[in-house]
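Note that this complex is displayed minus one protein chain, with the remaining chains in position.
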Amino acid sequence: MAQHVVPPKIYFAVFTALIVLTATTTAISFLDLGPWNTVVALGIAFLKATLVALFFMHVKYSPPLTRIVIAGGLFWLAILLALTLSDFLTRGWLAVS
Amino acid sequence: MADARAPAAAPSDASVTHAGPRDLQHHFDTMEQQRDASSLGMWVFLVTEILFFGGLFLAYTVYRSEYARAFAEASRHLDITLGTFNTVVLIVSSLTMALAVFSAATGRRRALLVLLIATMVLGGVFLGVKAVEYGHKFHDHLVPGPHFRFPGPYARQAEIFYSLYFAMTGLHAAHMIVGIGILTVLVLQARKGRYGPAYYTPVEVSGLYWHFVDIVWIFLFPLLYLIGRHIH
Partner (left out) sequence: MSSALVAPPESKHPVEPRVNYLNATYGVKSWLLTRDHKRIALLYLASITFFFFLGGLFALLIRLELLTPAGDLVQSQTYNKLFTMHGVIMVFFFLIPSIPAVLGNFLIPMMIGAKDLAFPRLNLLSWYIYMVGATFTLWAVVHGGVDTGWTFYTPYSTASSNTHVIATAVGIFITGFSSILTGLNFIVTIHTMRAPGLTWFRLPLFVWSHYATSLIFVLATPVIAVTLLMVAVERLFHLGIFDPRLGGDPILFQHLFWFYSHPAVYIMVLPAMGVVSELVTTFSRKNIFGYKFVAFASIGIAVLGFLVWGHHMFVSGQSVYAGMIFSLLSFLVAIPSAVKVFNWTATMYKGSISYRTPMLYAFGFIGLFTIGGLTGLFLATLGVDVHVHDTYFIVAHFHYIMVGGAIMGYLGGIHYWWPKISGKLYPEAWARFAALVIFLGFNLTFFPQFILGYLGMPRRYHAYPPEFQVLNVMSTAGASILGAGYLMPMVYLVWSMRYGKAAPANPWGSTGLEWDTPSPPPTENFAVTPVVTDEPYHYSPGEVEIVG
């Protein structure tokens, strides 16, 4: 596997996007969107993280195993969150005397 | 089968041609195998870090869902300007780190040194700002423990928010400090001309670590700083 060298102009483009997204997320937090504030904030965070991963961390140019490893980590975090929340979010469902 | 003690025969891959024997560890057969192993190793390590921080993210998620209002009120006392500034600082540091890897890969030795040092300085700035923020919290009696004071009915839940704030940003800061330590080692090695197009794996995998720590902050920032603007 030859090593891929990413040209700096891509880094600068990603950097610009990241700064714009940061400014956006801070600005949007001042608008009252109700529950959507959280959704938008996390959505922007995921987008930023994806850009950092794909370009700064070279995931875009990495072998499939790298993506499987990352997906695995995220999936396992999701298991931890989902199954634990399955407890906390359903506690009130059954009326217990 | 090639005797692994001798350097690998040079195929058309230019990165191998100039690799000296000292760069190829004896238990690997080729530089490529060594590189693949190092890279996979760092990625697997980063997965462990996802789960390590993940425990705290879980605690945050559970209590945020239970104490939404208290958390929002508590979050208001964080300085959104400093938080945003720090986010930008880390993003710049990721840029300098990525450019440092590029410099190593293309043999730009001086640029490599400058960029590594710039990354370290930016990391230091981040930590400095965090220290200032922690100082403010101490001043405002928002450090959990016997001196914690929070006006209103949500004091206990706000204390949980701040416990998580300090735990999560503290753990993150500890990772930054380690990262700066790693960069120090890289700088010392880079000064000796250790890294070039044939061998720069340590710079690359250290970059992966640094970017990961940036990504953690990318999530910490909105979760801790941006949820308190509107209380419902």
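Letters are used for the chains, namely A and B, taken in the order the chains are written, and counting of residues starts over at 1 for each.
Assume a contact is a pair of C-beta atoms (placed from the backbone, for glycine too) under 8 Å apart; a residue touches a chain by one contact, two chains touch by 3 or more.
Just so you know, these numbers come straight off a predicted model, no measurement behind them.
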Out of B:Ile160, B:Ala173, B:Leu186 or B:Leu224, which residue would touch the omitted chain in the full complex? B:Ile160
Who touches the missing chain here, B:Phe53, B:Phe126, B:Tyr200 or B:Phe221? B:Phe53
Chain A residues touching the omitted chain (full complex): 65, 72-73, 76, 79-80, 83-84, 86-88, 90-91, 93-94
List the chain B residues touching the unshown chain? 1-4, 26-29, 33, 36-37, 40-41, 44-45, 47-49, 51-56, 58-59, 62, 66-67, 144-146, 156-157, 159-160, 163-164, 167, 171
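FYI, only the chains that are shown with their structure count from here on.
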Just curious, how far off is chain B from chain A if you go by their C-alpha centres, in Å? 15
Seen from chain A, its contact residues with chain B in the complex are 1-3, 5-8, 11-12, 15, 18-19, 22-23, 25-26, 29-30, 32, 34, 37-38, 41-42, 44-45, 48-49, 52-53, 55-57, 62, 65-66, 69-70, 72-74, 76-77, 80-81, 84-85, 88-89
Note: in the complex, chain B contacts chain A through residues 13, 15, 32, 35-36, 39-40, 43-44, 46-47, 50-51, 54-55, 57-58, 61-62, 65-66, 80, 84, 87-88, 91-92, 94-95, 97-99, 102, 105-106, 207-208, 211-212, 214-215, 218-219, 221-223, 226-227, 229-230, 232
